[in-house]
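With one protein chain held back, the other chains of the complex are shown just where they sit.
Right, chain A next:
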Amino acid sequence: MEANERVKDTQEKQELWSWGAGTEGQLGTGKLQDEYLPQLIPILPSFSLLSCGGAHVIALTHGKKVLTWGRGTSGQLGHGDKVNSLEPKSVEVLNNFNIAHVSAGWNHSGFVSECGQLFICGDGSFGKLGLGDYMPQYSPIKVSHFASRHVYQIACGMRHSLALLKGEHGDQVYGFGSGKRGQLGISNEKVKSVSLPQNVSGLQEVNVSSISANGDHSAALSSDGHVYTWGRGFDGDPDVCCPNCVISHYSFKQVALGWNHALGLTDEGDVHMLGGSHHGILNNHQKEILVNQDLNEDKLKKIPGLNRIKVVGIASGSEHSVLTTGKALLNVLKFCAENGMIMTWGWGEHGQLGLGGTCDQTCPQVASMPQNDAREYIASKVYCGSGFTFVVRAWRPK
């Protein structure tokens, strides 16, 4: 569950919307109930980045401070206790730092400061906090293993974590926590678990621009647009213990992982998917002929129903997917593809698709976001937790 775009224009104002599973307070609405339609969250500071976990949310403000809310029973909110928070609350331990990147996992959380320090909190089972033990932490604590080295990004999955380091020796990815499905990528064989960070093998020569973790999956995106995945196999395929380059003639600019599927956004604005035979189900027609390195079969499917719509952002929950659009490529389609249109598909039982009901969807559907006529909407960013969805919608006065 990750996202790493940074907002350029702080003059923009924002609306924050949420929907889906809400019984742990993760929607930030102050209520403990599922919402089937987009809910507007009352005034908050503007956010540069959100990350949504199993049932909690981490928000990074433009002022580089951190707010969290939702389930806190494992200490994942970093408030020093094991209490849920129905509303966004500051992580005070981090107030002395400028935070640049955050990631929410199933029940743990990671925070990276501007100067490259990694802080972590939450459930410590499987060693996924990287502190050398299996204990929970209720407040963010520095991962001392990296000493003075520069951590650039953190990605928290269900039972494991990945860290991206940048420095003189190039980019390095580290894994810690459970390796039962190969998700650590640290060895050719499956590793039960490690409680201290270990180097991911097979990415040494790769210039890594971002990392992702969700469920038992891991992924890295290279600066030249290649996607590497490792961990649990998609669609019943064998698990993969080392980063495997997904062979494609497209160049990718964003990757989003679910528990049984992965989405890739191409430079051209198309969305491709790996796996998804669970609830992320899509029709198998319109398969793109792309070859997977290992199995020599078509593995990457182009998402149907998006012809001529340019996608600018993607997000994956455990079993649902969300995208946001840019301008239509054809003028005639402009009316239906405004900037920042939100589309959702996959599992819908908790209203996480925002379509007003609980039905599953096999193709992307438009989630209608209420419009304020006095506002010009510029761009939207989408984020998914396990069974819920957040949208940050930027606007300026007309």
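Everything below uses one rule, namely that contacts are C-beta pairs under 8 Å (C-beta built on N, C-alpha and C of every residue); 3 or more make two chains touch, one makes a residue touch a chain; residues count from 1.
Just so it is clear, contacts and distances are computed from a predicted model.
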item: Among "Diphthamide biosynthesis protein 3", "Centromere protein M", "VPS9 domain-containing protein" or "Vacuolar protein-sorting-associated protein 25", UniProt-listed name of the chain not shown; value: "Diphthamide biosynthesis protein 3"
item: Residue of A:Trp19, A:Trp259 or A:Phe390 touching the missing chain in the full complex; value: A:Trp259
item: Given A:Glu15, A:Asp270 or A:Glu319, the one touching the chain that is not displayed; value: A:Glu319
item: Touching residue (missing chain; options A:Gly54, A:Gly179 or A:Gly231); value: A:Gly54
item: Per the touch definition above, residue among A:Ser48, A:Gln76 or A:Ser125 touching the missing chain; value: A:Ser125
item: Per the touch definition above, residue among A:Lys192, A:His249 or A:Lys398 touching the missing chain; value: A:Lys192
item: Touching residues (missing chain, whole complex) on chain A; value: 21, 23-24, 26, 54-55, 71, 106, 125-127, 133-134, 158, 180, 192-193, 195, 259, 278-279, 317-319, 347, 349-350, 385-388
